[in-house]
Structures are given as C-alpha cells and as structure tokens.
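The complex appears here minus one protein chain, its other protein chains still in place.
Letters A, B, C and D mark the chains in the order given here, with residues in each chain numbered from 1 onward.
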C-alpha cells in the first residue's frame, strides 16, 4: 500500500506527487523523491523497481522479507534492512523496514509493523538545513528512529529481569521463574539479532570511505553506531545477568527442596521417639514395675510429650525445623 | 555416471554432446560446456581430468569425497565443495557436490545425494541473459540451489526444538527429552558444518578481487553469503536455545524427583501418626482408662482417621502432597 | 553550574575569567581556556555550545548523559566521555565526565559525581612545563585522574571477594554468600563497563596518527592505556574467581545438605533398632522364656541401650554422625 | 642414529652416500641431499650442524625435543617441528619429527616414534617429476605423511566416543563412563595440540609470499592445510560432543540415583502399612470385636496382604516401583 510520495528540492517539500509523476521529478536537478510503502504486494514493488531501476536481488529480499539487518551497495544505490520491534500483548513482534536509497530517491518499505515513519518525515521537514543533505539524511533519520525505539523495549525487559531477581532472592515462585527467565532470554535475543548485525553494517557508513550519498553524514551515522553499541552492551549485560540468575534460581529451588526434606525428616523424628516409648511399654515382661504404677500411663504419655518437646526445641535450635 | 553434457554459446543451449566432443567445443570462442556426473567411478573422473586438464589434488578430493566445504583456486580454475543435506527417515544424509569451474567449462560431481541439479539447469536455460555470464553464473546457480535447500531442513529442526520446549515446560517425558535434545544438537551441527566453512569461502567471490570467471557476479555471490549468514545466525540461536533447554530439562527432572520424594515423605507421615496412636494403646499399663471404655476402640480408630485427615489437609495446603 | 573558568598562556594561569570573556581569550595566540561545569542545565550547555562552536550531537550526548565511555572526533575537536565511579553507603554510583577539547579550549562537564577535578587543576598549574602542551595535556590529566580513582574501588571489591572465599571454605553463611557473590559481580561489571570501552577508545590517542592537539602526548595516553589494561586484567581475574567461587559455594551448600540428611538418617537408625526389640518383646507367644525372667525387662532395656551405643560408635566411626 | 643419506639430482636418486661425502654433493648444481636421523645423540647433531651450517637455536630445539609444532625461517633455511602420534597399548605416544630444509638439503630428525619415513622416500623416488621440485617437495611429503597418520587415530577416538554415547543412553556403567570420557578428552587434546599450531604454521607456506624452496608448491601445502582443517573441525566437534556427553552422563547417574531412592521409599511404604494394621490389632482395648472373631487373625493378615497388593499395583502404575 502506498503511504506517501513526496518530492523535495533543497530540503523543502515541493509537492505530494503520484507514482506516475516520479520519473518526472527524478530528472530535475537538486530534487529527490521520498516514497513510503506499507506491506506492499508484488505488483506495487514491481512498479517501484521500474521507476527507480532497483536491483532484482534487493527487490527479492524486500518481497520475501525476514532478512537479517544489513546495508548493501548495489551499483550506485544502497539497500538497507532494519528490524522494527514492537510490543503487543507482552510479546515482541519483529517487523522490518527495507530502505532503497539512490542519488535522488528514498523508498522505504515497512512490513509487519504498526508504527510508521510519519513523525520522521514531519521532523525532517521542520529541519530543512539537514534535509538538504538529501536521501543520505533520510536514511539516517529512518534508521535513527528505528534504533531509538529499541531503548524503551530493552528497558522493559531489564525491568522484568530485576523483578525476577527480586523474586529469586526472596525465594518466591521459583518454578515459574525458570520459564519466565527462559522466555525473557528469547525476547532479549530478538533485540540482539536486530542490533548486532546493524552495528556491523552501519560501520561502513561512518568510516573514511562511504557511499556517495552519505558523504558528510559520517558523524550522524557514528551517532547511530554509538546508540547501537550502548544497546549491545546492555543486552550483553542482561544476558550475562540472565544466565547468573537462572543458575541462582535453580540453586534456590534445590535449597528449598532440601529445606522441605529436612523438615520432613525432623517431623519423622518427632513421631518415632514416642512410638519407641509406646513400644517399650507394650512389651509383655511379667515384671515391669511401671506398668503397675497408678499414674504409669500418664507418666508415659508425659514422657512422650516431654521428650518431643525437648526434641522440638533442639531441632528448632539447629534450624532443621 | 554421466548425467548430462551440454554445450552453450552466449547463454543459449547449442546441443547435448558426447564426452568425446567436449574438446571440440572448448576450442570455440564464447562457448562453454556444462557436464554433470553422479557418483562417478575413478575411470570417469580420469576422463574428465584429461578433457579439462584438472589439477590432480582437486580430482583426488573429488575421488575421496568427505571434504569440508571450500572454494579453491587451481591455476586459472576453481574447485568448490559444498555439502548437500537431505532428510531420509528422520535422519540427515550429508552428500557432496564437487564443482570444477574453468574459463569455458563447468563440471559438477554429485556424490551421495538423491536430488540433482536438473531444475537448476532448466531455470538457467530459461534465463539466457544470466547464463550468458558463463561458468561463473553456473557456479552461482548450483551453490545457490544447494544453500536454498538448507532452509527447510533447518526449519524442521527448529520446529522439533519448539515441540521439545513445550514438552519440557509441561513436564512431559523429561527423560526422553534429554536424548532427543542430544540428537537434535548433532543434526544441527551437521548443518553448521555445511554452512560456516562455505560462508568463509564464498567471501572470496563477493569481494573486490575475484577470480576472472566470477567478475560481475559479486552481487550474486554476496546474496548467497547473506543467505548463509541468516542460516548461521539461526543455527547459533538454535544451539544457544538447545543448551538452555537441556539445562532447564535437567532441572525439571530434578524438580519432579524432589516432588516425588516430598510426596513419599508426606505419605510416610500419614502412616506414622496412626502407628504411634496404635502403639500407645498397645501399652500394657494396668491403669489406662480408655481401654475400658465401651467405644474406646472406635474412638481410637476415629482419632487416627481424624488426625490423618487433619494432617492430609495440612500437607495439601503446604503443597507437599 | 559553572565551577571554574580560567585562561592560560604558555602553561601559566592568566586569570579567572567570566563566560562572556571566553571568546576574547580564544582569539589570542598561545592561549587556551579551561572551563568546568557541574551538573549543568540545558541553558548553560547552550551558552557553551555557542562560545566554543560545539557539535550538536556531542552536546546532545552531554545533555542526555548515560553515555558509554568513548572518545570521538568532531571536525577539529574531541569529545570524550568517561565514567566516574564513587562509593556511597556500600553502593557504586556511576557518574560521568563529558570533556570537550579544541585547539584552544577544554570544557569539562561533570554529572552525578561528588568529587571534582580541583586537584587536577591545582597539580597542572604547579607543573607549567607540562601544562604548556595545552588542551591535550588537560585531557590527559582529567582522564588519568578518573582512571586512578578506579583502583581503590576495585581493590575494595577484591577484598570483599577474598572475605567471601574464606567464608565459603569455612562453610559459613553459604546461603547469604550466593546473594553477596551475585551483587559483587554486578558491581564488578559496573567498573568493567567503565574500563573496557575507554581502553578501546584511548588506543586512538596513543598510536601513530593522533588528533592534532594530542601530538607529543602519546606516551602519556599510553600510560593511561597501561593502567586500564591492568584494571581490565584484574577485573577479568576477579570475574573468573567469582564464577569459580559461586560454583564452589553451591557445591558446599549441597554438601552441607547431604551432611544433614546423613545425620538424620543415622538418628533414625538409633530409634529404629530399640523399636524393633520392643516389638519383639511385645509379641504374644505363650512361650517366651525371657518374659518370665525376673530382670527380663531391665535386660531388654539394657539390650536396647547397648545396641544403640554400639550403633552410635559405629556411625561415629563412619562419620555419618 | 643415521638411517639413510642419499643424494638426488633432477628428481633422480644418485647414490647412498656417507656423511663425509655430503659437502661434496652440496657443491654440485641441481643436486640435493636427504638425510634421515632417528633419535640422534648430541654428537650426531653436531656433525649435521657443521655439514649444513644449521642455526644453533634450531639445533637446540631438535636436541631438547618436546617442541610445539611450528615452521620457522632461519636465514635461507626452514626448521619444521611436527608431532608424530602413535597408538601403543591403547595409549597415545607423542613423538616428534624435526625437519631442517635448505636450498640443497633436507635433514629429518625423528624422535620417540616407531614408524619412519621409508615409504615417503620410496613413493618420492617413484615420482621423479615431483621430486624434481627438490627439498620443498620433500618437506611437503614428510608433513603430509605425518598428517595423514592422524586420521585413523582420530577415527578410533570418535568410535570410542560413540560407544560411550550408546552406553550413556542405555544407562550402562555410568560411573566408569565419567573416567572414560575424561581420559578420552585428554587424548583428543593431544591430537589438537598437534594439529592447531601446525595449521597456523603451514599457512605461511601456502600463501602469496613463501620461502624460496617452497615456490610452486603452494597448492600442495594448501592441501595439507585443508586436511588439518578437517581434522581440526572433527576435533572441535568431538570435544563439543564430549562435553555434552559428560553432562548427560552425570544427569543420568543422578536420574538412576533418584530412581533407586524412589523404589526404596516405595518399598518402605509396603512395609509401613501392614505394620500400622498390626499395631491397631495390638491395642489392648477391652472391646475390640474383631479380636474375638474366629478368623480375625487371618482376616487381618488378609487385609495386610490385600492393602499391600493394592498399594503395589498403585506404585507400579505411578512408575515409582
């Protein structure tokens, strides 16, 4: 679905144009066209391929989707893939933005993601001194927006992890924690798979030799790389913490288990001792003086209770009960 | 066994030719020969070696088989080894394609694999504008086909892994899972050993300096490298998940075990308490008033049942039963 | 908040100046201005941005804070971020120093850190032969001071770790140790995240090609790098030790647990044996000679005590009790 | 001990010569001498050092032995160390071949290894078109022979590993497996320490710039590197599998243990229930109707047997017995 199609000159919006008018604006100097598609069908992509002379392998990637983040050069053009991660009902949805960039055009293809790039366009149009850089700047602005959206998602995962840590050291719901930690790691890895390859790819846009349309933008792309490195480090930290937390959680379960077994064994002792006494006074010897005592029975019961009291106190002191 | 032997000129099929005619076509300009062998014997390879002046070390590799994936230059020619992985009765069979490429010939040797390259040849012949690139394009098309076949196999392993994950968190058949996870990892490693060395090797065909017959094909080989990187990342993810899943599975077994021990200990308590009461009323004291009561016996039984009921309720509440 | 603003010429302090006078001194040859801000607001930073023509992306980083340690070139200037770690009530507080360096100015922005750089300025003013190097030397002196402050903090963590190790091998408070080891690792990682990226960044100031204002200072920056490598190695060692210690601690808990279970089982035996004897003499056979003996009862009790004594001695010998 | 000393010209054997004649042949053009020593004493090495002007550091290495695999350049000569691994009574013996190579000589020193290089010499003499390459070819042939001998040894270790895997999943001799896996890893590491450094070293003989006497042999040395990489990957796989197998084996032991404990607890229940019933009918209440029944006793015994039968059936169903 075509979302927007606008022509710009010298950082200023010229006009919203139709797809058919694109080639007309491409021929004008200092002019570039910025087209936004959302979940397009093969037909729409074929039209764009023809308008912008896109490379078939790049179009194939955009068509198929589910690419890893990357930035590739095709002749004079760039093809960038970035992952758009959104939260929905507590699950992470991984969408994709496929961005084709040429000397005088930008085509962004958004797949499986709800939140679009309207605000990026709006902010760009408010800053004509930057938009004058042309398609290279638009590429920067789009990737920057995508990367900025990773931060709150990662923050939420880190918060969840902290909650889990507190539960672990409080010994709470240890069994459920295992599954929660496992699921958390899976979600963390989704972000990692969005961040790490992009960090690698963006290095080629912030170094000494960059593609023509990114000239002069190096410091901006380096800023994205810096954001990605911060994300990357936070992810690595979280992952490391997750592993430790899982180990501790399993240890805590085994400790709780041991605790229960110890208490059960202690209770068993509390029953075994009076059983022994009862056994003794159940013996059939002819001469057992206590049996004849008036309060023998009550003394025996008292002995049982007394010994158990003593034992109970002892076990409490040893923390076995 | 010779499968096919065809001569091409300018991307167009000239004729199916016999082995003896090969040298004739090799002498013509703009012409190349594409030969396909299947599980050949030493004799057939010797004939090809003579026809195409293949390097003895490369022929030796093709003869012996069981090579690691690689792409080697021998003089002006290339020798590529790729693993062909096929599923058969739930097991993975690792076959091998050994591809010799020269300025004007392609020789593909397929070993221990059922599915051939007929469709690759058919598609290539339908796209003469690409086949015009010559042997370099055929090499691309063959490797691309082999790599594309890894995806559904990996998908199936990932599905199996997900099924195992569900079984683990449902606490089902935990003992069998250990062996299943172990076997899954072995199969995953088979794919990894096909993918990782090939990724390394293909880099030399997509960079700045490539062998002559691959000139102009860099973007195509980079596309294969991109596929291999996606595979590689999925394999790494799956491996990571496998390790976590194994750890969790073992923890789950130990939890179930603990559960059983706790229940057994709880049942023991349910027997021990009435045993104590029976012991008490089995004592031989002369003066034990309850023994004389009319309903003493029934009260004792009632006491046993009552205490056990109370205990049962208590144990249930503590989740020990 | 503006802390200090001083102009220097040839390593000698000229005068404390006001913000408005800065541009005046920037125009003079051999002169540089060193400004120190503490937790500044956006307004103060905007003034500095105008005075020194700072790059907006660098100012944005200083404004937002929570950057990773780095040293970036912006045109002819440098922008450095270093973490300032301080201990407060047993917790580590991570502050930040953002340092802008140009041909003739240094602007240090200190955030969330109590201890400032007054001593650095004082020492620099006492060594005019070094301060003559200009802004590059000030950058060195600031980073050197920050790095030197990491050592005592790391020392304290290592001491804590040693205390924990002793407790582990003495079998003391093993459960609390788990949480203590976990928290220790978190704090260790805070230092690691201050050290490792800075080590990487500082390499660019000690190599063959360095920014203009750091020329001739390479050996000084290499000295910082050397300190950072020592810190890094100590951190890695401590981390390694932490992992081993955690493993050993968990093993020790499980050993203690096993110890308790063994003792409980041994005590159970001490009760079970006399219970069996009591059971035997509670049988109702008509002919049981011992029952008629005058001291049968006492002999039975003696037998119980004797067997238990023997058993106790045996269990002690086997170290099960 | 001198094994053989032969002079060659243009790939053809000239004559077996004595040590004293060596310098005579070294002076002739197109001629080279190939000397083989076995476990030589210092005296023999000193003679060779003088004949071939060997570097003292290289001779020292050959004298001391127990070097890591390496290939070093000394002036115009090469000094190679490779490990010769042999199996003897189920143990791996690590011998060493130290090879000195110059423009017109090869000196191989074999230490602590039974199997020599006679077959290498014989095959080389049968292929004069290759032997014409001179000392560089002999170096290739010797290393190639050593590396080819690693394969069957590694195969045997992999077979042992598979046998152990089968035993693990069959739950057989789990305790012995721990030690077997441990010993297997040690032997695997012996091969790894022979392979990995050699792979690194051989890279310098198969690249663009190689020592003079190896010119034109690059494809041959690359073939050795390829063998070493295959070995390396198999070793890494085996190591990975060993780690997994050890983990699983330990889990299996703990599972078997748990199994035994469960069965013991189940048996305990089978004894405890009739003990309770016996206790009940051992109570001394005056009014216990069952005691007076004619078949009361037999009914009680029947009740015990019946309850135990029921319990047994229940425990079997739950797989606790």
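Throughout what follows, contacts are C-beta pairs under 8 Å (C-beta built on N, C-alpha and C of every residue); 3 or more make two chains touch, one makes a residue touch a chain.
All of these numbers come straight from a predicted model, not from anything done at the bench.
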{"item": "Chains on display which the left-out chain touches in the complete complex", "value": "C, D"}
{"item": "Touch with the omitted chain, as defined above, among D:31, D:130 or D:178", "value": "D:178"}
{"item": "Residue in contact with the excluded chain [from D:31, D:278 or D:321]", "value": "D:278"}
{"item": "Among C:2, C:183, C:273 or C:303, the residue in touch with the chain that has been omitted", "value": "C:273"}
{"item": "Among D:55, D:103, D:132 or D:149, the residue in touch with the chain that has been omitted", "value": "D:55"}
{"item": "Sole residue of D:268, D:307 or D:321 that reaches the chain not shown, by the stated touch rule", "value": "D:268"}
{"item": "Contact set of subunit D toward the excluded chain (per top definition)", "value": "55, 57, 67-68, 70, 72, 74, 175, 178-179, 182, 185-186, 189, 193, 197, 246, 250, 253-254, 257, 260-261, 264-265, 267-268, 271-272, 274-275, 278-279, 281-284, 288, 290-297, 300-301, 304"}
{"item": "On subunit C, residues whose C-beta touches the chain left out of the figure", "value": "169, 219-220, 222-223, 226, 229-230, 233, 237, 240-241, 244, 247-248, 251-252, 254-255, 258, 261-262, 265-266, 268-269, 272-273, 275-276, 279-280, 282-288, 320"}
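Here is the rule we go by: only the chains that are shown with their structure count from here on.
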{"item": "Shared chain contacts [subunit A and subunit D, defined touch]", "value": "B"}
{"item": "Same-site or different-site touching of subunit A by its copy subunit B, using the half cut", "value": "different"}
{"item": "Distance between chain centroids, defined by C-alpha means - subunit A, subunit B (Å)", "value": "26"}
{"item": "Per-residue overlap in subunit A, given as positions that touch at least 2 other chains", "value": "254, 261, 265, 268, 272, 275, 279, 282-284, 288"}
{"item": "Chain contact topology (line, ring, star, complete or other)", "value": "line"}
{"item": "Chains grouped in pairs wherever the two touch, ordered by label", "value": "A-B, A-C, B-D"}
